[in-house]
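Below is the structure I would like to discuss, written out as structure tokens.
With one protein chain removed, the remaining protein chains of the complex are shown where they sit.
Going in written order, the chains are labelled A, B and C, and every chain counts its residues from 1.
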Amino acid sequence: MIEMKDVQKTYHNGVTALQGIDIKVEQGEFVYVVGPSGAGKSTFIRLMYREVKPTNGEVLINNHNVAKLKEKEIPMLRRGIGVVYQDFKLLPALTVYENVSFALEVIEDSPKKIRRKVMDVLDLVNLKNKARFKPAELSGGEQQRVAIARAIVNSPKVMIADEPTGNLDPDTSWEIMKIFEEVNARGTTVIMATHSKDIVDTLKKRVIAIEHGRVVRDEQRGDYGYES
Amino acid sequence: MIEMKDVQKTYHNGVTALQGIDIKVEQGEFVYVVGPSGAGKSTFIRLMYREVKPTNGEVLINNHNVAKLKEKEIPMLRRGIGVVYQDFKLLPALTVYENVSFALEVIEDSPKKIRRKVMDVLDLVNLKNKARFKPAELSGGEQQRVAIARAIVNSPKVMIADEPTGNLDPDTSWEIMKIFEEVNARGTTVIMATHSKDIVDTLKKRVIAIEHGRVVRDEQRGDYGYES
Amino acid sequence: MNREVTTVMKARTLKRHLREGSKNILRNGWMTFASVASVTTTLILVGVFLVIMLNLNEMSEKVEEDVQIRAFIDIAANQEDIDALEKEITKLSEISTIEYSSKEEELENLMSSLGADGEAMAMVNQDNPLNAAFIIKTADPMDTFDVAKKIKSFDHVSSVEYGNNVIQKLFTFNEYARYIGIGLIAALVLTAAFLISNTIKITIMARSEEIGIMKLVGATNGFIRWPFFIEGLLMGILGSIVPIILVIGGYYYLYENMKDRTFVPFFELIPFSPFVWQVSLILLGIGAFIGVWGSVMSVRKFLKV
Partner (left out) sequence: MNREVTTVMKARTLKRHLREGSKNILRNGWMTFASVASVTTTLILVGVFLVIMLNLNEMSEKVEEDVQIRAFIDIAANQEDIDALEKEITKLSEISTIEYSSKEEELENLMSSLGADGEAMAMVNQDNPLNAAFIIKTADPMDTFDVAKKIKSFDHVSSVEYGNNVIQKLFTFNEYARYIGIGLIAALVLTAAFLISNTIKITIMARSEEIGIMKLVGATNGFIRWPFFIEGLLMGILGSIVPIILVIGGYYYLYENMKDRTFVPFFELIPFSPFVWQVSLILLGIGAFIGVWGSVMSVRKFLKV
């Protein structure tokens, strides 16, 4: 389903963030991506929805080479992937509600459906009462939950989350993980970059460890693996 | 040294983020601020360097009422407080080096001293080799470390950190905590909002727990206290 | 998953774009205000200029229409010769009117135009030394010189005159002034276009990050562009309201105050209606067009994310 063949990514400033990446993730898997700060986790994730293009090698989604997608096909790719960005990437001028509904307006859902889906998902992340607030009026953890809501609202086939619990307290983090597991149970592939040893070691899943831009470990039901 | 007397903060949108806050922090203390997402930790912290003004009550720094500072006195207050913002607040147009040196240029340090201090502190957070990069070219964790470097570069009397390890792996987090302890050992008051149960429970310090805008616990050598 | 996005828009999506476009006007309050203010200022300038230039043009055309050719007929010419000459002149395609003026009429004319000198000369009336003449007007005053030259070569024409020196100077002067005027208007409209779209470009630049986020969330270029299109249109229209009001009000005031005081003969304003409506329409058109053009062009740059 998602496959990388000998992928290398060198940014325009000459930093090689990834190299020699060969990985395959099947539909419905749940994968943790772990590794130290600056290892290349976010870059690894960005390749999948083509925020960045690989410098070398191939990234295949459903056997389509992502790098070769035509300009017009990219929106379609991205609509199939829900992403929680490490820096949230909320639209500052829009309210919480509008931020989440944007993902549905893009696929031209009916206003009625949009309303129901958005309220449901805001309820799920416990932000129903902040629907009319702007991102700047939210706490860090609240913003992160809006980003999560937007990522799952249109029931994507793939869900990618970059450090989705970095600004959340442990209790809330577990609630979010419960949501991710439910989403995964419905058949969605979940790929999650995280620094949370607690989560990785408790909810055992496949673990891909990246260090200095290379995959150094790839275990089913692995653990976080770094000593604290 | 830092004192809040019956402080209440209601944002312009009507959300009361804090109320009835009575707290005193002595010079040289190390304080964790914990609590669930949206509890009011960041607001509590923002009051100290006057990013926000209290709606009611008094915030005293060295017995000066922060709310009553004249416009011209505010820069002086802020220069004495190093802050790691939850959302980093790096200047996007400046390089890593320039972002850190900015805090020293503001106090009109000599160029030589600036250079030495900045390189030292970048070395400390392990970013010497990224000194010429722009924030957008850094990973989340690297940006966070730049924010930390800027906060400590001018050896402030008080250091405030809002979730400073949220985007860091456990190893790096511990390195940062070591730095904080050193800073604290040199007499700097450290106030740190965090969600890291690991850190709070391991490096035992004073813990202030905030829930729904109220201080619900204030213990010396407390622990994180929330079940995970 | 890799299908292309269909390009046919659902009605509800168009509605969404209209709503978003209008909302953006409010959301980006300060920026919008600054953009609209730019449009307003520029269009006021264009409006004032248009009114002045069009009026000056009208006036100078009127002055020029007064320019007539006076072809003096040889004293030796008999009635037959005169008739033949008239026919010949009438054949010239540039001619609009031709009129015969006898010796006596000519003298009277000269005397009245001379004022004091003329009165003094009244005594020489009996000795009238002047010739009869044809007074000719051309359809296009610009042809005056050519026609005069042609007529001069005809038989029985002793000499040809067209206006006196000053009028002639004024004529050339007017011609230049008009070219300059047209040039200025064109330059002004182009500058306005550039300035407005430049302002809008900057406001959109400030939102380039937002556009990037929209693309990441799966929005097509068209989806992103539409609200900007609406926003640009609205900004252009909003920006042209004040200039239009000023032009209408100002011209009304001016016109009402000037129409009775024709202290200078050719200083007469173009009638209020439909002139102001036409100018208003031009301003609205420039505003709307440039608003749309400025924003759509600027968005394009950021769609290549």
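Just so it is clear, contacts are C-beta pairs under 8 Å (C-beta built on N, C-alpha and C of every residue); 3 or more make two chains touch, one makes a residue touch a chain.
The structure presented is a predicted model; accordingly, all values stated were derived computationally and were not measured.
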Inset, instruction - Would you list the chains present here that the left-out chain is in contact with? - result: B, C
Legend entry - Selected from B:Asn13, B:Asn62 or B:Ser155 as touching the chain missing from the view: B:Asn62
Legend entry - Of B:Ala103, B:Leu124 or B:Leu168, the residue in touch with the unshown chain: B:Ala103
Legend entry - Residue, one of B:Ile21, B:Val83 or B:Val96, that touches the chain absent here: B:Val83
Inset, instruction - With the missing chain put back, which residues of chain C would touch it? List them for me. - result: 30-31, 34-35, 37-38, 41-42, 44-45, 48-49, 52, 72, 110, 114-117, 120-121, 123-124, 127, 129-131, 158-159, 161, 164-167, 169-170, 172-173, 176, 180, 184, 187-188, 191, 194-195, 198-199, 201-203, 205-206, 263-267
Inset, instruction - Determine and list the chain B residues touching the chain excluded from the picture. - result: 49, 51, 61-62, 64, 69-80, 83, 85, 89-94, 102-103, 105-108, 110-111, 150, 157
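Keep this in mind: only the chains that are shown with their structure count from here on.
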Inset, instruction - Determine the shape of the graph in which chains are vertices and touching pairs are edges (line, ring, star, complete, other). - result: line
Legend entry - Central chain of the complex, centres being mean CA coordinates: A
Legend entry - Distance between chain centroids, defined by C-alpha means - chain A, chain C (Å): 60
Inset, instruction - State, to the nearest whole Å, the distance from the C-alpha centre of chain A to the C-alpha centre of chain B. - result: 28
Inset, instruction - Compute the distance, rounded to whole Å, between the mean C-alpha positions of chain B and chain C. - result: 65
